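Handing you a structure now.
In this view, the complex is presented without one of its protein chains, the others remaining in place.
The first chain written gets the first letter, and so on, giving A, B and C; residue counts start at 1 in each chain.
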């Protein structure tokens, strides 16, 4: 048992944290202040492109991508994890290092099973940080945590594929550089349940695609990427160019994509949690009430200890999940309750409970 | 990062779980039933000695002890951890493999800093599983989680040391084979706070030592070891033979002893938690109410998932603590609240809060 | 809205608390110490009979019974509630005032629908505190929180009724004065689900009744009443004398009995919680660690505040339930999860969800 990261991961982590401390952190507050003050926040401020150029020059680019031949850092998921955590402390670092969701997962899909043509058209500019992308698989009218509910369709018609449906929480679709999205829809209801859906590459300017509104979460618009509600009305595309990995392959692709993506996501959130705890501690040691720093009032020290323990446990659990292969990661995305249902099913299956449904 | 246990640990774990499944588990229920049915439960039932002999013959003996020269298994703390977890699934396995608390910690103290004479007299029979031992540092009249509260005394008088005080929750003192205890007391109030107390080896039959009653926890007496309240009245011992590591050395010794001991303890409890979850799952899949197995009622699957996650997180945290050196383990024993206070102090110290007290 | 108790309730409460402070509290610790010290704890110590006589003389007797004609105090359930709370602070007060479960509920059943003969034989000595009783409706082999699971039988055979089955958690059955129990069993599986079961009065010395063992809860035997596991083997009784309220009437009787009983039980527990909080506060203000009383360490004051709020809220909720008639009380007894299921069903029914099962 050895909890140390690999030499390559440690080396990149040192490089990355140095860059974040030196280049990103000092400019982040001004960035957010400027964005908040703008009438139109759906813009790329110059500082972002400037930092992207610096990150790329420093070799801190596409760190998430295991494939060195295509410009990735060649890291395993467990090696990338501490880098994702470090970037998670900043709200712009992932974009600056071209490691932001949903681009990272989309790039992996374009690499495998993307065709040469698809890679040329979409992967190359994504790897270069010239364009951004979105992913559309959540529908307003049904509980999308149950994939069998999906109502959006991707129907083959001769050598074309025709998309219809409505999606929301399409993250990143408001970004001015967003040019392409991946759409999931029902292609063949008669196929077995794991081969009914397809993934389709859709240029954002395709006829029939319209962003109807940008949503807010807890009152925030998360500009400039945001989360959109998108209508697809008879969007007609050449199937050979648009289909990702063939008709009916979406389920397998989604599992492969969501597994590593979830580790990235968790690690970024752990970085954010570390930042939150640091801010809380700084506040607790400097703010005074009733003659004492807040840290010495009531149960505040216990809260700090609980937060430290929770963060450390979460990090270890995610690293362990990243280290054990596909099984633990073979969870469909969705709400906590669904994830806990899967954990319970795996646990009960050890005692012969495999036959029962989801409770 | 590598979460695998070492080859040596895995080999011993396989040997141990085989032994526990084959020899211990099938006899455990009968053992507890017989003990509960007895008027006098402060006995060693023959099955224990029989299993001890088998464990020793199988090389599953003194696994906790790092020192191979003295018959230990030569494992690091992180290698021993999975063995402690496996033994924790049984209420007798630790004793059967001569790895039970408080003997294990006491044996480490006798090895270092015990003298040749102390080792000959007490360590040898403990290592052989012929006698058992106790540790006395919790006093009824003061909050012992604050070591400065300690009222028991261990005063030098010529070449003798004289003990006075009252201790309780002295675990294992009711065992018929208990022959020796380690006593902690105040020797020199004028010394600095880390050199005021001493540890003293006390034969259980020393004049002035009396077990006044055995205590229960949640109604259980935990026989045959139990937890005793013990009075020390002018217990007079030759200092050279009785003092462990010299007068005033108790604080440092306690820290060294409690660190690894806490890892052992946590891992045993994780084993017990695994057993509890297994029993809950077996019950949940076989017991039926309202036409369904309990697992499919209400929030029970979420409870199972939460338990699985909590256990996995606790195990990872303990393994990580066992793997990082002394720092994280340098916690005084005591209630959760005190431990959380220490975690908070370490956390806040990163932001310059070192000057403040315990809140 | 008026939160004051009625003048009659306040008058009795003052009388009762005076009696408890003066007569019961000073003798309670000695009582428990003596009981714990006995080899055989299944006894009525003389102090109990002495205190019963005093309580009866003081008019603090059968306070739970609404019916004044039969020696009850004539209180509504909401008036009795504060008296139950006051008695709950002591572990013997309910017995001393002849208000202990399960006698209180059994007496109500004997009053209605008991026959003249049943009242004469069993109600009279129960009201006089000369005998005690038990109630048997929980079976080891099935989840008894689902009444349709019940496997015990009460079969009519000519003018006799024949009982078979196994019950456990039969509270009070170990009491030396226990003479009678009420048994619930399946009489007519062909009847509608609310008329399948019967309640039967069973003398404890009836042929075929055997107490197989006394159980412990969290290690405690709760002597001298305790909780027993009881076998019923071809227990044959004259149906006219033994049946309570006619064959197939058990469901309705259980509902009527459990409603007020649950209020009594909750209020007693609230009294116990008040005592626990008082002991915690006394400890927190006198015990010192790290130079401060425990009350001033960490989050302890918040814990005290949370406990105070939780107790006050629980009391108000129970009083409100006692004040609103049967509906809220029409809950089958059983585990928390079942109760919460009923609350959720009532809540969802407001939005047309009545058709769905228990989830």
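In this text, a contact is a pair of C-beta atoms (placed from the backbone, for glycine too) under 8 Å apart; a residue touches a chain by one contact, two chains touch by 3 or more.
Values in this document were obtained by computation on a predicted structure and should not be read as measured data.
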Options C:78, C:96, C:147 or C:214, residue touching the unrepresented chain: C:78
Contact set of subunit B toward the excluded chain (per top definition): 298-303
For subunit A, residues in touch with the removed chain: 142-143, 145-146, 149, 216, 218-220, 287-290, 294, 297-300, 337, 340-341, 357-359
Subunit C, residues in touch with the chain not shown (by the definition above): 1-6, 78-79, 277-278, 281-282, 284-285, 293, 295-296, 300-302, 304-306, 308-309, 312-314, 316-317, 319-320, 323-324, 337, 339-345, 347-348, 350-353, 356-359
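The definition used in the following text is that only the chains that are shown with their structure count from here on.
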Interchain centroid distance [CA atoms averaged], subunit A/subunit C, Å: 56
Centroid distance [mean C-alpha coordinates] between subunit C and subunit B, Å: 41
Junction residues of subunit C, two or more chains touched: 298-300
